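Shown below is the structure under consideration.
Apart from one protein chain that is not included, each protein chain of the complex appears where it belongs.
Chain naming follows the written order as A, B and C, and within any one chain the residues start at number 1.
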Amino acid sequence: MTSRSTPALRVALIGTAFMGRAHSHAWRTAPRFFDLPLRPETTLLVGRDPDRTRDAADTLGWAEWATDWREAVARDDIDLIDICVPGDVHAEIAIAALEAGKNVLCEKPLARTVEEAARMTAAAEAASARGVVALCGFSYRRTPALALARRFVSEGRLGTIRHIRAQYLQDWLSSEDAPYTWRLDRETAGSGALGDIGAHSIDLAQWVSGHEITAVSAQLRTFVGDRPVPDPRRAGDQQSLGGTAAADAPRRPVTVDDAAAFTATFDGGALGVFESTRMALGHRNANRLEVNGDLGSIAFDFERMNELEYYDGRETRAVGAESDGAVSAGAVDDQAQGFRRIQVTDPGHPYVDAWWPTGHGLGYEHVFTHQVVDLVRAIADGTQPRPSFSDALAVQKVLDAVERSAADRSVLTPVEGSPASTGSAVRTASTDRTLL
Amino acid sequence: MTSRSTPALRVALIGTAFMGRAHSHAWRTAPRFFDLPLRPETTLLVGRDPDRTRDAADTLGWAEWATDWREAVARDDIDLIDICVPGDVHAEIAIAALEAGKNVLCEKPLARTVEEAARMTAAAEAASARGVVALCGFSYRRTPALALARRFVSEGRLGTIRHIRAQYLQDWLSSEDAPYTWRLDRETAGSGALGDIGAHSIDLAQWVSGHEITAVSAQLRTFVGDRPVPDPRRAGDQQSLGGTAAADAPRRPVTVDDAAAFTATFDGGALGVFESTRMALGHRNANRLEVNGDLGSIAFDFERMNELEYYDGRETRAVGAESDGAVSAGAVDDQAQGFRRIQVTDPGHPYVDAWWPTGHGLGYEHVFTHQVVDLVRAIADGTQPRPSFSDALAVQKVLDAVERSAADRSVLTPVEGSPASTGSAVRTASTDRTLL
Amino acid sequence: MTSRSTPALRVALIGTAFMGRAHSHAWRTAPRFFDLPLRPETTLLVGRDPDRTRDAADTLGWAEWATDWREAVARDDIDLIDICVPGDVHAEIAIAALEAGKNVLCEKPLARTVEEAARMTAAAEAASARGVVALCGFSYRRTPALALARRFVSEGRLGTIRHIRAQYLQDWLSSEDAPYTWRLDRETAGSGALGDIGAHSIDLAQWVSGHEITAVSAQLRTFVGDRPVPDPRRAGDQQSLGGTAAADAPRRPVTVDDAAAFTATFDGGALGVFESTRMALGHRNANRLEVNGDLGSIAFDFERMNELEYYDGRETRAVGAESDGAVSAGAVDDQAQGFRRIQVTDPGHPYVDAWWPTGHGLGYEHVFTHQVVDLVRAIADGTQPRPSFSDALAVQKVLDAVERSAADRSVLTPVEGSPASTGSAVRTASTDRTLL
Partner (left out) sequence: MTSRSTPALRVALIGTAFMGRAHSHAWRTAPRFFDLPLRPETTLLVGRDPDRTRDAADTLGWAEWATDWREAVARDDIDLIDICVPGDVHAEIAIAALEAGKNVLCEKPLARTVEEAARMTAAAEAASARGVVALCGFSYRRTPALALARRFVSEGRLGTIRHIRAQYLQDWLSSEDAPYTWRLDRETAGSGALGDIGAHSIDLAQWVSGHEITAVSAQLRTFVGDRPVPDPRRAGDQQSLGGTAAADAPRRPVTVDDAAAFTATFDGGALGVFESTRMALGHRNANRLEVNGDLGSIAFDFERMNELEYYDGRETRAVGAESDGAVSAGAVDDQAQGFRRIQVTDPGHPYVDAWWPTGHGLGYEHVFTHQVVDLVRAIADGTQPRPSFSDALAVQKVLDAVERSAADRSVLTPVEGSPASTGSAVRTASTDRTLL
C-alpha cells in the first residue's frame, strides 16, 4: 500500500473506451494494494469527443480532460502517457511523448507494421538513454498463473521445450450479422484476429518459453466478407466489441482476417502451433497456452485464469522408489503422476500476496493493475520494464512473417532478424531425412 | 458510472483488517463502474491502534480516521456505518448506529447468538420505520453465477426442489501447528467453521432455493484441541487468517468447531446436506452449492466463481422429437442432455454488463462492490435491501439449531420459529413407513 | 492369460438380467487377460422362465441351463455359485450353496436385514473351515482408481483421516412417471437408494479409509409415493432399471426410500457425510468419494472412472526448499500444490497391466472381471477373498443403523457391535465443549 507522502507520478491517459476504463481502474487501484515507490495521480484524460471525455473523466476519476493528445505531451506536469487508442495513432503519439521525455505505456499491438514498430522502438531506445521508459501493454504477462508458468520454465522444471501450442479462441463474430467495428478495418487495426489476439499468444509463447519464433508457415481466413454497419449514433464504447446493427443496415467490407493459423519454429528447436479466431462458437475468451518439455508440462486457459495445470515428469523416471508401503522422502512417485491443478492464489505465487486470502480468485482487470505496479517500480528504479517496445517489435515481426507466409502459399517464412532469416537452416525431420 | 454531481453518501468504516480492505475497495470502485443514485464518500476509518489506523486510512483512501467507533455514530456528517470487526462487537455498534439514524452494513455472521441477532433485528426494524436501512454482508449472494442460479430457480427452471447440498471446504487449519487466531475463540467468534463459512452456505442455500431450513441433525468436530499462539508483535491483519507461530510457542485451547456437518429439512420438502470445514486439505476456498429439482439442476464452486453448471431436464421428457436429420424448433433434445458450463460473463448475466467484455472473468472482491451497489440503490429508493438483519437472524437460528442438535446426540432439532418447531410433523420416508 | 490346460472352475450363475450379463462377461473375459490358477467354465445358467433362460444361456455363453437354483446346488460338477438375483432370495441360495460345499459369489447388498446377513455370514464362516470361500459383490472396490486410493491411504500418504464424504447420485427416478420396479418394493429389495447405492458408498468409505463407521445420524425421503406399473408383457431385463409405463397405468405404492442422507462417526475419529439418491437430476451414476487426511486428500467420481484426484499435502510444509532457480531433489515444492488428475491407466496401477497401453481407459464391466480374477486366485490360494460376507454384514449393520436413526428423529445411532455401541463415548466438539 502506497503512502500519500510518496512522490507522485502524474499520468495522462489517451482513450476512453474499454481499455481506457481498464487502465483507469488500474491506476486508481495499484497504490491501494501495492507498496509503490511513486504514487500515480490520474491527472489528465484525453478523448476525441468533448462531452464524452468530460463525463468519462468524471466517472473514471481523472482530474482534468482534453481533446488533443498533444496537450498531454506538451504539459510539464505530466510524467507518463498511457496510450489506449486504436493502433493507427500509436506511433505518432508514442514517439512524440518519448521525445518530450514522457514515460510511455502503449497498448498492444504496438503498431500496424514492422516499420512503425521499428520507429517506435528506436524512439524508445533513444529515450531510454535519457532515463525515460516505455512499456507495451501485453498485459496477460501479469496474470499470476502465466507468471508462474514462466517461473517454472525459468527454474528448469520443464527441461528442454519441445512443444508450444497457443490458441486464442473467441466467438463474437460467429454470426454473419455481428456488426462492423473499426477492428475489422485494416487501415485502423492493422490486422484482425491475428494482431488483436494472436499477438497476445505470440508474446506469451515467447515470454513463457524463453524462446523466440524464427519462422512461420501460416494461413489466414476471412469467413464473412462484409458486415452491417451500426447506427453511428450508437457508436462509442460498445462499438469496439460486439454491439448490434439493424438487419437492413448497409454492409461494409471486412479487410482483416477473422482467423489465423500457423506452425512455427523456435530458436531452441521447439515446434509451435498457433491459432487465433473470433469465430470459435462457444469460446468467449479462451486464451490457451500449453508447453511440453522433456521434464514437465504446463497448460493454461484464461477462462480459468486463476489456475495453472502442471505436470512434473521428473517424478516418472526413477525405478523402485517405493517399498514396504511407505514412500521415502524425496522418492520418485511413479503412481501419482498427473497434471495438477494449481490454484494460483497462494501467497508465494506472483502478485498474489497483495490481494486476498488463498483461494479467493482474481479477475481480468487485475492484470492491468499488476502492469501498473511493474511499470511504476521500473520507472523508480531506472530499469527497463518488460515487454519493452523492442519485445513488441519482435512480436510485430512475427505478425509480419505470418502475413507474408499466408500470402505466399504458406511457405515457411523466416521472421525478420531471426537466425533462420540470416542463413542458418531450419532443421526438420523432413529435411533431415532428405540428407540421409 | 456515477457522476461527481450526484449527492454524496458519507461512509464510516469500522475495521482495518482483511474485510476492511475489501470493503474499502468496494466503496471506491462501485461508483466508477455503476451508475449510482448516491455517490459514496470514504469519509472516516475507525481502528483500534492509532498508528495502524492512520496508515490504513492513507493507503485505503479514507479522508479521516479515528480510534473510537462512537465518534462515527456521533458525527452528523456520516450517513452509513460499515462494520468489519469481529462478531463480539457487532450488536453494540450496529444498534447504536441504527438508533443514531445511520444506515448500517454489518459483516456476517450477524451476531454470536440468536439473542444478539434478535436485538439487532429489532433495532433494524425500528430504524426502518424512520427510513434507515440495514444490510448483513452475506456477500456471496452478489456472485454473478449465484445470482444467476437464484434467477433460474425463480423462473421455475428447476421445478420442485428436492436436494440441496452445500459444502464449504477450506484447509488453512489442516496442520496441527497452524497458529491460534481470534477466530478459534468462542467468546469472540461465536463459533468456528460453522459460523464463519457454514453461515454462508446456509444463507446461500435458503436464498438460492427460496426455501427455509426447518430442522437440522448435526455433528461438530474439533480435530485439533489447542494451537500455538503467534508472537503478539506480529499480530494484526495477518493474524486473522493463517500466519505462523514458533514451534515452541505456548498453545491455547481451541473453543470452537473445526468442522460441522448436518442434514436439514426444508419447508418445501427438500433434503439438505451441509458440510463446513477448515481441514479439507487441498481445498483453499471451495464454497460449493448444488440444487436438484424435478426439472433441472445447478452446481457451483467458488473456486471457479465465473461458472455455473446447469442441467435442463425439460429437454429429457419428450419422445420422438427428432426426425429426418433435423431438429425441430423447440423440440426436446434427448441426445444432448448434460450439465452445461455457463460462463457467467455475458452482458445479460447479473452485474456483468458494468464490467468487461464477455469471457473476461471477475474476482473475489467484485462481490463486495456489487453489495455496495445494491445497498446504495436501496438507500436511495427507500427499499429494504436483502439480506436484511431479519434474513441474517434466520441464519443465526439455523446455526443455533445446529449447535443444539450436535449437543443433543444429533437429534433432529427444529429451527426456532419454523413450522417444524410449532407442531407440524417433519415427514420422512421412515416415519411414513412406520405409519403404513 | 490363462492356458487351456489349467484346472477348471465350474460356475453356475443364478440370474439372467443386468447383473447376470455383467457377470457372464466377466467369467468369459477374465481368463483371456489374466493368468489365472483356475480356468472358469461357464457351466450352468439358472433363470425362472425356461424360454428366456435358454436364450440367455445361448447368447451369454453358458453350456447348460435350468430353472431351479437347487439343481445347481445339487450337482457335483459345480464348483461355484454366482448369485445375481434380487435380495429376497440371497440368504436361501447362499446358505444352501455353502452347505453343499460350493464357493459363492453373491451380489450386494448381501441381504435385506442384519439377521439374514448374520446367518449368511455364519454359513460362510462354517464353510470357510472346509476350504470353501464366499465373496460379496461390492464390485466398485475393483475399480483401478479406487484400488489406488486405498493403496495411497495404506501407504500413509493421507495421514490421519478427518473427512470422508460419499455421494452416490443417480436420476432415473426424477420423473414422477418413471415406472415401478421391484427395486421400489421393500419386501423384495430391502431398501431403496440406501441399500442399492448407499451400500456401495458405505463399503467403499470403510474400505478405502481403513476405518469403520461407529454411529450414524440419518434422514430418509420418499419424494414420489406411487408409480405407474409397466405392462407385465414388457417385463424382464429392462424392468430392473428405467423402462416406461403408459400414462394411465395403475400406480403402485413405493415402499422404500428415494434418497438417504446421514452423517457418520468413524472409529478413527473421522467425520463422515453420506448422501444417496435416485433423484439428483443430471447425475446418471455419480458415485463420488472424497477423503481428506492431515497429509493428503483424494477425490473420485465414477463418471470419470479412470481418474483419481490426489493432493499431496506433504509438499506444503517445508520452508525455503527452493533457491537459485533450481528445485532440489526431494525438496518440498510449495508453489506447485494442487489436486493432480491421475489417469489410472499406467502399468503400475491396480489391475491395469493386464489391459491396454497407458491412456486407454477401462469401462464399467472391467470391475466385474477384476472381481472374478481376485476370487479365482483366492479359491486357488485357499485365502479369504474380500469383501467377505462378514464385511458385507458390517455394511448391513450400518444400513440398519441408518434406518433406525431415521425412524427415531435422526438421533445418533450406534452401529451394532461397534465400539460406540458398547459403551465408549462418541466425542464431538459439542460434547467436548460441554465438559469444559
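Here is the rule we use: a contact is a pair of C-beta atoms (placed from the backbone, for glycine too) under 8 Å apart; a residue touches a chain by one contact, two chains touch by 3 or more.
For clarity, every value in this text was computed on a predicted model and none was experimentally measured.
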The one of C:305, C:379 or C:399 in touch with the missing chain is C:305
Considering the complete complex, of A:39, A:151, A:221 or A:251, the missing chain is touched by A:221
The one of B:55, B:88, B:177 or B:334 in touch with the missing chain is B:334
Listed in rising order, the chain C residues that touch the chain left out are 1-4, 18, 21-22, 24-25, 28-29, 31-33, 55-56, 58-61, 170, 172, 241-242, 283-286, 302-306, 343, 345-346, 355-366
Touch rule applied to chain B and the missing chain gives residues 148, 151-152, 154-157, 310, 312, 322, 325-327, 329-331, 334-343, 346, 348-349
Logged for chain A, residues touching the omitted partner chain are 162-163, 165, 167, 171, 174-176, 186, 192, 217-223, 225, 255-259, 261-263, 265, 269, 271-273, 275, 277, 279-283, 292-297, 311, 313, 317, 337-339, 403, 406-407, 409-412, 428-434, 436
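By our rule, only the chains that are shown with their structure count from here on.
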For the pair chain B and chain C, the C-alpha centroid-to-centroid distance in angstrom is 38
Between the Cα centroids of chain A and chain C the separation in whole angstrom comes to 51
In chain A, the residues touching two or more other chains are 343, 346
